[in-house]
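Heads up, one of the protein chains got dropped from this complex, but the rest are sitting where they should.
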Amino acid sequence: MLVHAAKRFAGLFATLIVATAVVFLVLEVVPGDPAQVMLGINAQDDTLAALRDQLGLDRPAWERYASWVAGFATGDLGTSYTYSVPVADLVAARITVSLPLALLALALSTAIAIPVGVYAASKRGGWQDGGIMALTQVGIAVPNFWFAMLLVFVFAVTLRLVPSGGFPGWEAGLWPALKALLLPAIALALPQAAILARVMRSSLIDALHEDYVRTARAKGLTRRAVLWKHAVRNALIPVLTILGLQFSFLIAGTIIIENVFYLPGLGRLIFQAITQRDLIVVKSVIVLLVACVILVTFLVDLAYALVDPRLRRR
Amino acid sequence: MASRGALRVAAQHKTLVAGAAIVAVVLAAALISLVWTPYPIDVLSVADRLKGPSPAHLLGTDQFGRDMVSMLMVGARTSIAVALLAVGIGILVGVPLGLLAAARGGWLDETLMRANDLVFAFPALLSAVMITAIMGPGAINAILAIGIFNIPVFARVARGGALSLKSREFVLAARVAGKGEVRIIAEHVLPNIANLLIVQGTIQFSLGILAEAGLSYVGLGAQPPLASWGRMLNEAQTMMALAPSLALYPGLAIVVTVLGLNLMGDGLRDLLDPRLKRRTV
Partner (left out) sequence: MSGFFAVEGLDVDIHGKPILEGVSLEIGRGEIFGLVGESGSGKSMTALAAMQLLPHGAEARGRILLDGADVLSVSEAAMCRLRGRRIGMVFQEPMTALNPVKTIGQQIAEGLVLHMRMTRAQAMERVRALLDRVGLARARVTPERFPHQLSGGQRQRVVIAMAIACQPDLLIADEPTTALDVTIQAQILALIREIVEAEKMGCLLISHDLAVVAEMADRVSIMKNGEIVESGRTAALFANLSHPYSKALMAASNHVPKRAKGPAHSPANHGLQPILSVRELVRAYPQPRASLFAKSPPVVAVNRVSFDIRPGQSVGLVGESGCGKSTLARALLGLEAPNGGAISVLGQDPHSARGATREVVHRAVQVVFQDPYGSFNPRHRIGRVVAEPLYLLRGEIDAREARERVAAALTEVGLTEADMAKYPHEFSGGQRQRIAIARALVTRPKLIIADEPVSALDVSIRAQILDLFADLRARHGLAYLFISHDLSVVRAITDDVMVMNGGRIVERGRTARVFDHPRHPYTRLLVAAAPRLEEALAARQRIEEAGTG
């Protein structure tokens, strides 16, 4: 168990380092002169020189890379070119919107998908199963941002039950803030829940065909008891894999959805930064989001060991 | 005899037929748009803006007076082209990598799989953001970004399939017959993982359509005057209260296309799954 965790942890660290290197290469080395990219071809020579100086372009690339990565530890990620504020402060303000939104969506989609998947599997072949399968088939096909637009149209524009966008900030209180995140979270969660429910169902049906289910039935357990006590936990193993993958989709989804609801999160930040060609902001935000995905993959790996004792050794 | 057999297959695989029919319609619309659309989409006409459905404009016009049917047809072309090329990148790069990893094993396998995990950590949207940041927006970005994300997907499928075949006795028998790695892959491995790749290809195709829509919605994909469904949704957003149908049609187009592809994928899996096949033989 210890070796397993240590190996995984070393892997996590190595992946993070390589990911930062990739981002650095793409954004600062491949373009040749990042200052030129940021200012465009019509830039004045002295502004260019000033920006080159700010970026420290006279230093070799590996040195700039090292000081940038070190910045993640010290919290100094440089100063945004367009906002003229430290990038760390920008990110810190925006992440309080994006991260709760992604987590809320993840929780919502899991909470919906698992019971629905189990129910469909327990009624497999029946009309309830057929209905759920048809519904999830459509759910998978719906783009979350379009679903979000429909939700806004119905609940905000027509029924006026919730605000159609914007974010009051956490200082406005828990409820108003949550209320602003509710529609976006639902829009993100439902299409993901459709996928997850299908995986849960099929993996549970597979589990119900395993030999140990027959053994448990031979002990005198009812169908229901076998389902809950034996099959569900085994069926969760593939579901975990999908859950890990889904987080990466959720991150991307969050960034897009923030545009529908005008939420001041990392997504808005990154798009404003791109329009302004503010590479200083772009590279740090990308690394942060990638790090989130890598971290979740790591947690999913650890969760495997909790669900499946076979993975605890090694 | 052959056509009767085909009919029977069609009757047994209703999802496949339904999915393929939807995909065929979308594909036809996209292809026709190359040579003909009811109206040109790069001509703006304020006089015709926001018209309702009529015999002249079956689905009406948008806020710039462009014909919705024409826009949807061109949008279909953009979606399909981007998603298809992205799948092509995934297959052409991913499958050889996966086969190589499975054949060589050891540190090479380990390295390639780690690299795979790394690419997985970059959702297509983030890759697109990076590419756009240095190259500016465009449909090519979307193709590259989605294509890069497809590479590890196909590499995994190919590697998994090849590994499960590696220890199969018919592959061992081919090695005893003196055949080399490349020949064995061509004769025994590829034909037997083709099904897996086809099914995965349909799945990635439909995911590609969704991803392309997302990217062009946030302005990282196709740029005007090229129409795309995602972009149409973006433009419709400000008009939601005024003309909700502008947001309805492109969204429905995406849903129907993705649904068709998913149904086709499910149907193909049922059709190609050797376990099910053996039962019908």
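Read from first to last, the chains carry the letters A and B; within each, the first residue is number 1.
Quick note on the criterion: a residue touches a chain if its C-beta (ideal position, glycine included) is under 8 Å from a C-beta of that chain, and two chains touch if they have at least 3 such contacts.
Please read these numbers as outputs of a predicted model, since none were measured by experiment.
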Chains in view touching the one left out: A, B
Interface residues of subunit A (partner: the chain not displayed): 2-3, 6, 210-212, 214-222, 229-230, 233-234, 307-310, 314
Absent-chain interface as seen on subunit B, which is shown: 168-170, 172-179, 187-188, 191-192, 274, 278, 281
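By our rule, only the chains that are shown with their structure count from here on.
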CA centroid of subunit A to CA centroid of subunit B, Å: 22
Touching residues (chain side subunit B, partner subunit A) in the complex: 114, 117-118, 120-126, 129-134, 206, 210, 213-214, 217-220, 230, 233, 236-237, 240-241, 244, 247, 250-251, 254-259, 262-263
Contacting residues of subunit A [partner subunit B, same complex]: 11, 14-15, 18-19, 22-23, 26-27, 30-31, 37, 137-138, 140-143, 145-146, 149-150, 152-153, 157, 245, 248-249, 251-253, 255-256, 259-260, 270-271, 274, 277, 279, 282, 286, 289-290, 293-294, 297
